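First the structure, which I've put down as structure tokens, then a few questions once you've had a look.
Shown here: the complex without one of its protein chains, the others still in place.
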């Protein structure tokens, strides 16, 4: 059994959403199509659908992130689920309770889903391996490993603008090495059939096995951006600056920051993406971030739809035995 | 265009609620009348109306206040809205995200209202100037500038007891200089036609332009309280004591504290108000705070109705294009 098979139940339906790696194209397309149905909920007079009424969704955040927690909380509430926010720093794990005992307790309270964010790679997988059959786990970012809902909202945004993945040239710029976003995006782009994926970064920020991921490595923005359809900027992690892996912010911006001038190298209708929050003047110029080619805020909007899709697919699945799948 | 025009949409309907200053009498009366309708919700078996179901209201608190946050959260929940509490100290602004980027993101998530509390005067205005057309902003207290829902709940409380504003003599006692509550109350009392507004405070706590606000300045409780209908105490900010602007708490109480004896100078049916939380024995004697003339707890109750009124007026307004205004 493959490691990623854990994401599916015995009927082959998506039970957990932990990583893009290993998922087939039809699953990704299914998520995108389902999100398309939810994309209009946010603009309705009543921004709510009753799909997950009476379900309990737990935001289990071992790493604080108001922004990510907010998007999952909103997605859950718009599906009419009840939401529990548990910040682990202040929880009873400080009383010495083990993670597994804590999970067992939340399960015993008939919680239905854990949305997990953790600073350690593999944390969401570990949790998924140990929960009871009725629980679904969504990875909201684990260490430097994966951030699959971020990747899918990016794919959703690309599809809305570019329709056909199989004709695209996509560049990802920044700290590829430490980015769970980049890792998940590369898997998604590959699976959806993007023929040319480029990464642009200094040598120190390119992981060793990058070539084997089916991407082309560039160290130069002028060459890397040439004729691309999609420009995906990564957030610069300030903590990396201290590690001597990077030059100064100013120098980084000079070399790898996205400016209006550099953007002209891409196709005229190229879109500019960023997972946020953006560091203006560090990895991206304000004129670009706020410019006509930027789809950064659309990404945020689409993030709610994608999270609603993944939540409803994984939890709605559990209704099928009674024959009333959502 | 006047600075306060930002509070109205192009149809002249109340969109934001930032300050009393500049609002016409009919708007204030409209808020009071709407709150009258909500005043009974709190005593119903089911304390909920479905007016804002499916709306998302964000409590954006840059200054922590459990008390104020709680009243807005309750008002929103009783209108059936979904509530997000965001405490900015723990949010991603610490990751260096700018305030405007944070607002853009919350807008992109289709949030409908920001309830803003901030230690800087003008913060809610600034935010209102920068949000998208579908967003409403309510000022829940900005620096020393304004606290308009507090002022309106006070007006609501006065009207319930005194009926006609145009025959009242009202005294406001305490730190006028630093009080956003006093500033908003003076505007509201003036606009509603109160003919005689007095402020009673030491010279150091009277702002320079007070005379031009149409109030009479007193430095002496004996003269200032004489024959008033309404006694509005302010909360003593402890941090002012350290600034040498005030004598000791004991001395302050002797001079400006409200005692049963001093209260006898007011009319026999005068009501005593305080925005809370009260400092017993500092600005007010317990016998007065808990006495028959005190309406302090009624103010708290009325605060829910006023906040429901302002929320439903500003957000309900957005329904009018489809012809189903609340």
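Going by the order they are written in, the chains are A and B; count residues from 1 in each one.
Note that a contact is a pair of C-beta atoms (placed from the backbone, for glycine too) under 8 Å apart; a residue touches a chain by one contact, two chains touch by 3 or more.
All values derive from a computational prediction rather than experimental measurement.
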Ask   = Per the definition of touch given earlier, which of B:10, B:26 or B:66 contacts the omitted chain?
value = B:66
Of A:11, A:26 or A:98, the one touching the omitted chain in the full complex = A:98
Note = For chain B, residues touching the missing partner are 42-48, 64-67, 70-71, 73-74, 77-78, 238, 276-280, 297-298, 300-301, 303-304
Key: Interface with the undisplayed chain - residues on chain A   = 53-56, 82, 84, 86, 90-92, 95-98, 101-102, 104-111, 319, 322
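Following the convention adopted for this analysis, only the chains that are shown with their structure count from here on.
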Request  = Can you check how far apart chain A and chain B are, centre to centre, with Cα atoms defining each centre and the answer in Å?
outcome  = 41
